[in-house]
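Selected chains from the complex are presented in situ; the others are not included.
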Amino acid sequence: MFRHQKELQFEVKVDRPDPMLARQIQEVLGGQFGEMTVMMQYLFQGFNCRGEEKYKDMLMDIGTEEIGHVEMLCSLISQLLDGASPEDQAEAAKDPTLAAIMGGINPQHLIVSGTGALPTNSVGTPWNSGYIVASGNLLADMRANLHAESQGRLQVTRLYHMTKDEGVRATFRKMIARDRYHQYQWMAAIEELEQKNGVVVPSSFPHEAEEESQVEAYRFWNLSEGTASAEGQWATGSAQDGSGDFEYVAEPTARGNIPYHKKPSDSLHHDLNNNKVKSSF
Amino acid sequence: MFRHQKELQFEVKVDRPDPMLARQIQEVLGGQFGEMTVMMQYLFQGFNCRGEEKYKDMLMDIGTEEIGHVEMLCSLISQLLDGASPEDQAEAAKDPTLAAIMGGINPQHLIVSGTGALPTNSVGTPWNSGYIVASGNLLADMRANLHAESQGRLQVTRLYHMTKDEGVRATFRKMIARDRYHQYQWMAAIEELEQKNGVVVPSSFPHEAEEESQVEAYRFWNLSEGTASAEGQWATGSAQDGSGDFEYVAEPTARGNIPYHKKPSDSLHHDLNNNKVKSSF
């Protein structure tokens, strides 16, 4: 069960309204790696967690924090839209310069939400749960989380340079700092889990089961011409778990045959030959 | 530019058709972490790459390999659907047991694709590019890739136990081995990049810029009651880059104020007071 307190986790106060910035910031609210994504991802991972209590508790801590980040961004966007109005739009139409600025505004911020934040990204695409994952495998999911926080922080730092508004920047600094901590946090959890189970997900599928395929677990297939890719750590040395040595296959050849698929049933009407199918079929 | 050879990368040959399994395997073809996802993700990262040649080359190598994996899975699914036909469905309707099995088939495998593979997941949702990312930041993207390979391998091992078909399992073993290598590969690339730039994405936003927010980059906020989360490595010790020490905030308090939003323009018709807006407005 959850409870809400009125104060925001961190102060959110903009220097001046800026509807174009409001549109851009939607990316980190309702985009692929926005706050809605991490909020829903951590909550689902926490709700579904069948592992140790400390992981479940940690997921619930951070999932709950992220609901508050969605709240903060909604306030940030609402403040940036303060005072925007439909008649501004009509007024602007008379002046090419102003009209132009209007082109940079998300029209839904007026028409749909009436100057409120939207559950969409910076180009107006609705958030969808295809952005999130809760697989039950903790290592897999914490790699998802580290990835999400990396992309999320990257996007906020890019937005940081897109405004000179010190109020907005102060909010971003808090988010950038929190996203830094969250990267540390998932790295720490990942390290713990890798030490326990090994670095490959899932760890419980035994290497030996891969049998004759075993050798393919160490091979780099050079399928794009040029061998610059031979210069990376992935091409030489040993696997991270010491189970084998990497092999750079500079001139790979296919191991399979040309696939063969049977002629389909006549009633699928591929029309491969000129027979009519009886309609009583 | 790309070229195609007829042989598959690895042999794909099923013991016997199994339409229900065909439906399930769609998940690792057209699902969130299926082969379409890694193929498109690596290709876009490679096409857009503005970094060192070795990374671009490597991305193109593996992106090109994944097109071949999509090809393999399409063949696998086609073979599992061999011989399925609409009249089976009608025939089955007479026998409750058979009718029931039909319930487990994806009807689109008959109606839409005529026993071919579909660009959708195991519940029929179309693949969409909201599953992929190419941000330009190599470390962020390689974390995305490690994550995708972790989820992908996890799903194939789960599918492995869902069939006794040795032909299918042999194909899965190849995929499981390749996904193991691909995890090693991204880990190696990540290690290289972290050593060069540091572990936090992006590395180029300076810590000191976070100013007064700096302290928040090391704090765990305990927002779910209970303190089991204090037992993880994320709660004690130093950050991975040694820049500070973690702090477990057991009883966190809000740092912000209650947000305030201005009354909106009358022409947005929030109807907050009982005035009529003049239509000439």
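Labels A and B are assigned to the chains in the order they are written; within every chain, residues are numbered from 1.
Just so we're on the same page, contacts are C-beta pairs under 8 Å (C-beta built on N, C-alpha and C of every residue); 3 or more make two chains touch, one makes a residue touch a chain.
Predicted, not measured: the structure shown is a model, and the values here were computed from it.
*Asks:* Which total copy number does the whole complex reach if 2 copies are given here?
*Replies:* My count for the entire complex in this file is 6 copies.
Basically, only the chains that are shown with their structure count from here on.
*Asks:* Between subunit A and subunit B, what's the gap in Å when you average each chain's C-alpha atoms?
*Replies:* Going by mean C-alpha positions, subunit A sits 8 Å from subunit B.
*Asks:* Can you list the residues on subunit A that touch subunit B in the complex?
*Replies:* Per the stated touch rule, the residues are 5-12, 32-33, 46, 53-58, 60-65, 68, 71-72, 75, 78-79, 82-87, 110, 114-115, 125, 128, 130-131, 133, 135, 137, 139-140, 143-144, 146-147, 149-151, 153-154, 157, 160, 173-174, 176-178, 180-181, 183-189, 191-192, 199-202, 204-205, 207, 209-224, 226-229, 231-234, 237, 239-240, 246, 254-259, 261-262, 264-265, 267-270, 281.
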